[in-house]
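All protein chains but one are shown at their positions in the complex.
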Amino acid sequence: MKPKRRRLIFVIVAVTVLGAAATLVLTAFDENLVFFLTPSELAIRDVDPGRRFRLGGLVEEGSVEKVDDGIETRFRVTDLSAAVPVRYRGLLPDLFREGQGVVTEGAMGLDGVFVASNVLAKHDENYMPAEVAEALKKSGKWQGDKGRNAPDNW
Amino acid sequence: MITEIGHFALVLALAVALLQGSLPLIGAWRGIVGLVGLARPAAIVQFFLVALAFGCLMTAFITSDFSVINVANNSHSAKPLLYKIAGVWGNHEGSLLLWVLILTFFGAAVAVFGRNLPAAFRARVLAVQALIGIGFLLFVVFTSNPFLRVFPPPMDGGGLNPLLQDPGLAFHPPLLYLGYVGFSTAFSFAIAALIEGRIDPVWGRWVRPWVLGAWCALTGGIALGSWWAYYELGWGGWWFWDPVENASFMPWLAGTALLHSVIVVEKRDALKTWTVLLAILTFSLSLLGTFLVRSGVLTSVHAFATDPARGVFILAFLVIVVGSSLVLFAARASSLKGWGYFAPISREGFLVLNNLFLAAAVGTVFLGTLYPLFLDALTGEKVSVGPPFFERTFVPIMVPLVVLMAVGPLLKWKRSDILGIAGRLKAGVLGAMLVVVVALTWADARSALALAGMALAGWLLIGCMAILAERAKFSSGQVGQSLIRLARTPTATWGNAIAHLGVAIFILGVTASETWQIEKLQIMRPGESVQVGDYRFTFEGSEPLAGPNYTAVRGTFQVHHKGAPFVRLSPEQRHYPVPPMTTTEAAIYPMISGDLYAVVGDPNGTGGWSTRIYYKPLVSWIWGGALVMMLGGLMSLMDRRHRVGAPARRRLLKSPAAQEVA
Partner (left out) sequence: MSFRHLVPFILFVVVVVSLGVGLTLKPKEIPSALINLPVPDFQLPPLEGKTNGLASDNLRTGSVQVVNVFASWCLPCRDEHPFLMQLAKSGRATVNGINYKDKPEKVAKWLAEVGDPFARIGADLEGRVSIDWGVYGVPETFIVDGAGRIRMKYLGPLDNSDRTTAFLECLDTIARGGDQCSK
């Protein structure tokens, strides 16, 4: 084989591999992008039941209840102006607490309840305004002694 | 006092780095021997100064000196010693200091072990290393100083995130950084070569051990992190395609490509431009990883510093380092001639394919990780790219790579004939079929994909054995002779076979644990039991428990295997008071054949507890595979031919840089 032809083979192979990778990325993006919505945004947008998305906000105080002998958890995710009922079967993550930030992934059921397949209770800035997130993160670092030792910087 | 010494040492280290980053470059350029000679002692002194600073910070943590803000915020007097030490790098400032420590460690290592390098080249390498160090030292001293004091000191510290209080995670960052930052050496070698405008096989030989070492550490670091996620997060998963995981995975993929392309440079004096670019890319991805984690631009469980000012600093640094090196690359790459036109069926031809696939893989992971950021920047829309995306893109790219992986090492350099290897490929196909048959008899087939995974692992397994069988010429029939030949096989060849074997083991582990996993989620009252595969889990109840710095509820399961008592598992739910947090401690009984994994959750208020039990076949093979890969890398590293500073290479003397100084 002549050098030119060999080089051509490599170029063809390279273009094929990279092209295939690009195609994979594009189709996967099309199907697997998961949008993030807050309860207020959800109220405005029409989201088809079954379409997966992430719902994030705070776990509404007093809304958590266990049903089906405790395997299923129901709660409401709120951004303090709208709230969405959620149901989830499974163990909740360690950081799940009422009044705390939560991100759930799943889809709306036909009954208007969000069926979560995944609950992430992260202290997570991307999913809510930085200030609220900061407040939530703060709570993770909250120190019991601080009241007594608060530095005086008045 | 100790704190002030640490602070002072850090500032001194910065001063030394400034000297080391400038004078040797001038010396090498102008041929001033005195300035060139400065690089080595400077690199060693810089390392000792940073080590001193690090030691001082560690002392502050061990002695719980809460007058240091960093200690007050991240430690607590009730914390076990191990976690006080781990607390040093369990926070933003400390982890950056660790970063610098490792960077200067590699600088000093090049200074000490790189005796065989031409003085001018070594001076340039060390100067580039110091230039990186300057950036990070400035960052530490001016925006993230761990030695700041607070007055009055608080009574006690704020603690360390309990999720991070774990032996696996305690050593995860040092190992990971060893890999990340280890690629800085390859980068410095590449930049020094670009400055000199030449790369030859000797260069490949110089860089290879550093790339190998960094790669081994990164492999270990990633595996340790994944193992931690598996047993600590209590979700039973081991890889989440989380941005922070991807941040360490991208340099690993690029580093793996680099590891292979350097071989082509060394053996065939080809692929030079690409290899230099890859060295720059690998370290840039390490820096990008640092940026992503430190700036909090992408969110993750792991991020602990999310200060935009810090993000801006790292981004600026990234721009300077990567931008200038890419400009240098554009200016000098044309002088690195030697794109040989290889035969497609040859060792180097397959190594090019390896690089092609790995580069495509880096690209998909990169896009998946950063796309949310791009979209947010352009439209303000928040999206997340979950594991399905990565599974859909990454896996199809890896499959052909693994298929080729079994063939590549069997090919000869320059040219190989396809018929010659066809015979050996038959063995591979047989191996693949064998594994599938074993898998079928051992468990039912769940999906075609799972069978394909098993076949792939079998194919690769045979391929790895073939590497050694080839060497030993087992086909000759003289077993004794063959064994002698096997014993004389260079360790690097063993390393090659073993590292690839690690991949096969890893694939087996992933396929089996994903396909045949059994998961049971239920409410259990004491005395109730549940059948999981061949194992029967009987819940014996939960009781409170006090740990050194937490309280916990511990559940107990008695496990029976086919009717006989087998093991007792005691998962816990821990409550840490400082900072207040609950963590799940899964109880895991690891076996070669699979793990038993039990988690106890909340009580339901009527005497029952929510419990989750898994049987995960071959799951420990995932980390076992990574360990074997790392072992293979270490064996290659130990090969005499690669050993740093081993037999003098006469060819070095031909290097113009060497003559210039001599």
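As written, the chain order gives the labels A and B, with residue 1 at the start of each chain.
Simple rule for what comes next: contacts are C-beta pairs under 8 Å (C-beta built on N, C-alpha and C of every residue); 3 or more make two chains touch, one makes a residue touch a chain.
Remember, predicted model here, so these are calculated numbers, not experimental data.
Touch with the chain that is not drawn comes from one residue among B:82, B:319 or B:438, which is B:319. Contact with the undisplayed chain is limited, among B:1, B:330 or B:592, to B:330.
Of the candidate positions B:186, B:277 or B:466, contact with the hidden chain is made by B:277. Remark: the residues of subunit B touching the chain excluded from display are 273, 277, 280-281, 284, 291, 295, 297, 308, 311-312, 315, 318-319, 322-323, 326-327, 329-331, 333-334, 370, 373-374, 376-378, 380, 580.
Taking the complete complex into account, residues 58, 61-62, 79-81, 98-99, 125, 129-132, 134-136, 138-139, 142-143, 146-147, 150-154 of subunit A touch the chain not shown.
Everything that follows uses one rule, which is that only the chains that are shown with their structure count from here on.
Per-chain Cα centroids separate subunit A from subunit B by 26 Å. Every residue of subunit B that touches subunit A in the complex is listed here, in rising order: 73, 150, 152, 154-156, 158-159, 161, 163, 234-235, 296, 298-301, 306, 341-344, 349, 352-353, 356-357, 360-361, 363-364, 367-368, 371-372, 381-386, 388-389, 392-393, 396-397, 521-523, 577-584, 599, 601-606, 608, 610, 612.
Looking at the complex, you find that subunit A touches subunit B at residues 1, 3-4, 6-7, 9-10, 13-14, 17-18, 20-21, 24-25, 27-29, 31-36, 54, 66, 69-71, 89-95, 105, 122, 124-127, 137, 140-146, 148-149, 151.
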